[in-house]
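What you see is the complex with one protein chain gone and the rest in place.
== subunit A ==
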Amino acid sequence: MSILVIADHENGSLKAATLNVVSAAKAMGGDVELLVVGENCGAAAEAAAKVEGVSKVLVADNAAYGHQLAENLSLLVADLGKGYSHIVASAGTTGKDFLPRVAALLDVAQISDIVSVESADTFKRPIYAGNAIATVQSSDSVKVITVRTTAFDPVSAEGGSASVENVDGAQDAGISAFVSAEIAKSDRPDLTSAEIVVSGGRGMQNGENFKMLEAVADKLGAAVGASRAAVDAGFVPNDMQVGQTGKIVAPNLYIAVGISGAIQHLAGMSGSKVIVAINKDEEAPIFQVADYGLVADLFDAVPELDKAL
């Protein structure tokens, strides 16, 4: 039994999410092989070969895969994946985009966003915005799975010595093309892997006021997140959204500022170890999940917090 894991990488380096996905794959039992697919991804492949518990690294380096277009990736992965018992990727936007396409090409179901591996064919996954956990069993010969990375501890990035093999040729469906990208730049840690996250909601009132949260975040080495209300109101870009339809985070410390705690927001952060809520409405649902709650006007509390740190 071998498991094909599709590595997450960017600008020549392997992303931390890959280590969590390898960890989930190991729990399924079997040889774990990593596929690094992209353009100029040699350095990421070298890093992949060092990942603990990986037996082989496959590298598909071609311009056709340069922008991770689902139409092209899915042809390659469906082709390579036929001989594996499991095909696994992280439940980031890339995995969510191409993996269901792979599953359909192989005529199998996909199991999305698993949070636990019960056995080689049985998995747990959240449904209804995380308000219920379903245990599902797959009867397919190839299990196609995306993994919620925050639910699995990462394996070590060092210590492995996998062989590296090139995949020749490129699959180009020729029906889609990259036009442009607008990537948010930030010196702060990545939201999904940060140890501490400071998030703001509608209570922030405008984008300018997020600077207060950024000051606190910088002192704590934290990432800055937001609720849907803050994103919809245009305070901050959508890639900062935490929730059912945004990013799922599970940091050691989550500080929710001016966030009421709607079902859809809680879906994205209720796995955090310690939750702090700062809100002037003491009836806000966020206080029902917060370990530490402070009923106060955020415009007083946040500058005070900044000073106290």
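The rule is simple: a contact is a pair of C-beta atoms (placed from the backbone, for glycine too) under 8 Å apart; a residue touches a chain by one contact, two chains touch by 3 or more; residues count from 1.
Everything below uses one rule, namely that contacts and distances are computed from a predicted model.
You can't see one chain of this complex, but its UniProt record names it "Electron transfer flavoprotein subunit beta", from the set "Quinol:cytochrome C oxidoreductase", "Dihydropteroate synthase DHPS", "Folate family ECF transporter S component" or "Electron transfer flavoprotein subunit beta".
Interface note: of A:F98, A:F152, A:F210 or A:F235, the residue touching the hidden chain in the full complex is A:F98.
Take subunit A: the residues that touch the chain left off the picture are 10, 67, 69-71, 74, 92-94, 96-105, 107-113, 122, 125-140, 173, 175-184, 192, 196, 220, 228, 231-232, 237-239, 244-245, 247, 252-253, 263-264, 270, 273-276, 282, 287-296, 301, 304-305, 308-309.
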